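I'd like to ask some things about the structure below.
Yeah, one chain of the complex is gone here, protein chain that is, but the others are all in their spots.
Up next, subunit A:
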Amino acid sequence: MQKTYYDPADLKKFGKISEWNEELGSKFFEYYNSVFMEGNLSEREKSLIALAVSHTIQCPYCIDAYTGDGLQRGITKEEMMEALHVAAAIRGGASLVHGVQMMNKVNKLEM
């Protein structure tokens, strides 16, 4: 049994997912590739969104992939870090905004 749950080499094997279900795997990758094509948003903007989301969902494969992707696109480390702070702000804000629920409850129960 392998000693860690995550192996960087597994990222390269992502495409093999289709081997056990060709139809759904192919559909997924077709959709995935379409999503990242230039549209109303540029490929560069999408790469930064992907990087921020990768950190939100804390996916090591995705962080590895979209850090490399960003470098290839000439995205600077300053831009990457700004994107991460957007993710962190939303994630932190999502916790904090629930404080309103807490406050409502306290206000209801306390004399």
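Criterion: a contact is a pair of C-beta atoms (placed from the backbone, for glycine too) under 8 Å apart; a residue touches a chain by one contact, two chains touch by 3 or more; residues count from 1.
Convention: contacts and distances are computed from a predicted model.
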Per UniProt, the name of the complex member that is left out, chosen from "Branched-chain amino acid transport system permease protein", "DNA-directed RNA polymerase sigma-70 factor", "Radical SAM/Cys-rich protein" or "ABC transporter ATP-binding protein": "Radical SAM/Cys-rich protein"
Full-complex contact with the absent chain, from A:Ile57, A:Leu71, A:Ala88 or A:Met103: A:Leu71
Residue, one of A:Asp10, A:Glu30 or A:Glu43, that touches the chain absent here: A:Glu43
For subunit A, residues in touch with the removed chain: 12, 42-44, 68-69, 71-74, 76, 78
